[in-house]
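The other protein chains are all here in position, but one chain of the complex has been omitted.
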Amino acid sequence: MDSALIPQGVKRCPFPQFALWIGFLSIFMLWAVVAAGVAWIKGLNTTNLNDYFGFGAWITADLAVIALGGGAFFTGFMRYILGIEDFKHILNFAVIIGFVCYSSALVILGLDVGQPLRSWFIFWHANVHSMLTEVAFCISCYFTVLTIEYIPLVLENRQLDKIPLVHNFSHNLHRIMAVFAATGAFLSFFHQGSLGGTVGVLFGRPFGFREHFAIWPTAFFLFIISAMACGPCFTILVTRITELITRKKLVKQNVIAKLAKVSGWLMVAYLALKMIDTVYWAMVTLPNMGVSVMDMYPESPFTIWILIAELGFCGAIPAIILITEKGRNNNFLLVPATILSCFGAILNRYVMTVQTLALPVLPFDKFVNYIPNWVEWVTSLAPFVYLALLISLSYRYLPVFPQEKELNP
Amino acid sequence: MKEEHKEGAHGHKEKYKYGMVIDLDKCTGCGACMVACMTENNVPFRKDESNKLVSTAWMRVFKATNGKSYPDIDVCYFPRPCMHCEGEHGHAPCVSVCPATATDYNYETGIVSQIYTRCFGCRYCMAACPYHARYFNWWDPVWPDKMEKALSPDVSPRMRGVVEKCSFCFHRFQRARDHAYAEGRREIREDEYQTACTQACPADAIIFGDLNNPEHKVYKLKKSPYAFRLLERLGTNPKVYYLSTRSWVRRAGDNYLAGERSK
Amino acid sequence: MSAQHEKKESAASSPIVIVFFIIGLAVSLFVGWSIFPKLLYSQKKQPIDFSHSIHLDAVGDCESCHFFREDGSFSGIPELSNCVECHEEAQGEDPEEIKLIENYIEPNKEIPWLVYSRQPDCVFFSHAAHVKMGELECKTCHGMIGESDHVEIYEENRITGYSRNIWGKSIGGFKSNTWDRMKMDDCAECHEEHGTNQACFVCHK
Partner (left out) sequence: MSLGRRGFLQFCLGAGAGITFSPLPWKLMDDISIWSQTFRGIPIEVPVPPVGEVNIEKSVCTLCPGGCGISVRKIKNRAVKIEGAEGHPINDGGICILGVAGLYQLYGGARVKGPLKRAGNRGEGKWEEISWSAAISEISKKLSQIRRNGSAHTVACISGKDRGTVPQLFKRLLTAYGSPNFISMPSSEDTERLGLKLMQGEDASVGYDLENARYILSFGSGLIDGWGSPVRVFRANSAWREEAVKGLAKVVQIEPRLSNTAAKADRWVPIAPGTEAALALGFAHVIIKERRYNKNFVMNHCFGFEDWTDNSGKVHKGLKRMVLKDYSPDVVSEITGISVSKIVALAREFARAKRPLAVCGRGKGSTPEGLQEFMAIYALNTLVGNINKTGGVRALPEVRTTAWPGVAQDAIAKRGMNQPRFDRAGTKAFPVTESLFNQLSGLMNTGKGAYTLSALLVYGANPYYTAHDKAAVAEALDSIPFIVSFSSHMDETAQHADFILPSHTNLERYEDVPTPAGLNVPIIGLSRPVVDPEYDTKHVGDTVIALGKSIDGIADSFVWDDYESLLKETMGGKWDTLIGEGYWKDAGYSPAAWSSGFKTPSGKFEFFATGLYRAGIRSHNDNDYLPRYKPVVLEGDPGSYPLVLIPIESTRLADGAVANPPYLTKTVADTVLKNNDIFVEVNPKTAAAYGLSEGAVAMLKTPTGEVKVRTHMYEGVRPGVVAIPTGLGHSAYDDYLSGKGVNANEVIGTVEDPISGLDIAWGSRASLVGII
């Protein structure tokens, strides 16, 4: 039915099966659109956010998807700037993931403001001292970069490519892609960092506040490294899931293994720095504010176990797996490791957002917890469905995996 | 009155530095300040305001206890307006984080502003404020029956989706200044500019004035041995001082490590 | 595409395509500078064609009608009671005066003036600060309105609902007199020049 659109030389499932799958995903997306509509039209009183939790599921989701989408910039950085050619086989895919993550982040940010009609004031009346301004600028710019990176791939569709103008255009774009990749990498370093800075600069919030290094709080750097580490893990994880669903090998193991290795060593570096940071925070920063580290982990779910889970189960364990050759070449270890690593990143972003706000700072104030409601859950989880949707469409109609033909003769 | 123009660290003219001293011994927790503030500043009310996490009260009275059991328990009320933090050189926790410059620190009065038409409701400032002094308009404001008639034109009513907070009744400063100008004066007298809560407080527990002016009551009171500020150790440099002769109350104003001595 | 072909085509069409470019440019400039403002503003007539110049001759100064109150606030547009002081009964046969008496004074109804300088609700403007302390003249901001014989048509911005006088009559935003525009930037410009406070809570409420 749609065979004319499918790249040449690859096999795809029958159209009705595909349509069913897309339909299934679309229902969830529709639900998310309804939730977003409710929030936009009726206002944020339809969420469980409140004056104590100005930030909640949405900001967590924002920070998390951007960390997970970090695979795009980092793979691009390694491919184009460091010239590691192997990564070109997975770069397309990483770009799609990045595109989904960043567009989701933008939509969620748009949801999270009380006056969406004025959300462009962040550019129009920008305050350059605000971390959020930096985030908004960099995310928007980098999203443009990702779009530019994604367009050539779209244009490589069999039917589109037949149009000479389109063909030439995408060809020319390819040639200058390195410039965009470099720009993207530069932007990404900043906004990944400024997302960390968003919480790190809050000197009224002992849990989130971090001492400054140069003009940035240490969280700035930690966020960059953690995104560099977990982004590729997410790319690997999604690749493996795609392979599982399509029942095909799509990327050669050596590419995956190399990516896993880089990610593993970055995780080691991250953990080391994070430990130093945490110790300094616990020993110097907090006591100066009159609080002890255990005050920061007062009650469920915010006990010290959440820190152990983040750094131990979701940090050290996957790092060890990834840096050992056997580990990263064994799917039964590699996949759990990437899951743990991604979960660790989400947990970190959650803790930095929600725990920071949950802990009372005034001694006579109450500890308040926050649980998102359906509007927030649906819209926060929608990026994953959206990812499935876009991957499904791209995989079917675009030559996403350069090694697919070779691996599936 | 002696005209005092101090040069701030950033070269800003510091003409006034308005601040408050709240005597917790006198405060009875009656709540008149809260309602005086609401009626002065066009803060609306809803049918159910019992969820305090979404209930706007620019001035909120917190209740603190000494944590002891019957009959040794003691209670103290902490009225909490916006602290109008000076931070270091005007860098209040909330000001620098606002992405749209909807809030600023006025070096001439020491007042932290909030411009509702500029704010787009990202709530970053609320995350930054450890005092919970900032409130978000979760709902469209509704004034039932003829309550709209009671709205003051001096304060702009806020629409849904923006952040608001105590302004130290800045419009009263503007009013006082107009009056002074009309009489050919540049300086504003202490009694000419008082916030609505100060004026209403039936216990005279709230004192308001220029912290830099030795002739104002607050100047002397802030130096009392019983004076303290909330969360001073965070470096927020708030302009609201509290007085209490009870040492547990003074200790309740900030965080201390076990065994650490408080003021 | 062969080189020859290309060359031929460009040679043949370049002058003509430039014409297209110029047409496009001209049309859009015309639309932007001339049609757009006409679409943007609706025109409204004031309820009464008021002559400032006649009144100024009669009463002598602006302050008789636009005065400061004792508390330092400014009265702004006069209320009907000001008009009644002189126009309780018709002084002449001017149809506008008759309109005033029949439509407003007799039923004791305030005149719904359209205010050229109306600012948004979030703006606090102190006449005392500018006139009493800053010693600005009325015309610095309000222009020559005091000398006019007729009230001009009130042009209302269809998007914002404010008068055209705020942005200024020039759609390009050019201003040659201080009174040509009344936007925040114009306030800020003057404040900057005079070293006055630039904080938000000076002009906002």
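Order of writing sets the labels: A, B and C. Residues in every chain begin at 1.
Basically, a residue touches a chain if its C-beta (ideal position, glycine included) is under 8 Å from a C-beta of that chain, and two chains touch if they have at least 3 such contacts.
Just so it is clear, the model here is predicted, and its values are computed rather than measured.
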Left-out chain, listing which of the shown chains it touches: A, B, C
Of B:W143, B:Y219 or B:Y256, the one touching the omitted chain in the full complex: B:W143
Contact residue for the chain not shown (choose from C:I22, C:A58 or C:I153): C:I22
Identified contact with the non-displayed chain, of B:R118, B:R134 or B:H216: B:R118
Hidden partner chain, residues of subunit B it touches: 23, 25-26, 28-32, 34-36, 38-40, 42, 45, 47-52, 55, 57, 61, 63, 65, 68-71, 73-77, 117-118, 140-153, 157-160, 196, 199-205, 245
Sites on subunit C contacted by the missing partner chain, in the whole complex: 9, 13, 16-18, 20-29, 31-33, 36-37, 40, 69, 71, 73, 75-76, 120-122, 157, 159-162, 167, 171-173
Residues of subunit A (touch criterion as defined above) contacting the omitted chain: 115, 117-118, 121, 124
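Operating definition for what follows: only the chains that are shown with their structure count from here on.
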Chain contact graph, described as a line, ring, star, complete graph or other shape: line
Label of the chain whose CA centroid is most distant from the centroid of subunit C: A
Two chains sharing the most contacts, counting C-beta pairs only: A-B
Centre-of-Cα separation between subunit C and subunit B, whole angstrom: 38
Intercentroid distance (Cα basis), subunit C paired with subunit A, Å: 50
Sequence positions of subunit C contacting 2 or more other chains: none
Where subunit A touches two or more other chains at once, by residue number: none
In the complex with subunit B, residue positions of subunit A that touch it: 43-45, 49-55, 112-116, 118-119, 121-122, 124-127, 129-133, 136, 198, 201-206, 287-292, 295, 356-357, 361-365, 368
Footprint of subunit C on subunit B - complex, ascending: 103-109, 111, 113, 115-118, 154-157, 167, 170-171, 174-175, 177-184, 186
Contacting residues of subunit B [partner subunit A, same complex]: 51, 53-56, 62-65, 78, 93, 96-102, 118-124, 126-132, 134-140, 159-163, 230-231, 233-236, 251-258, 260
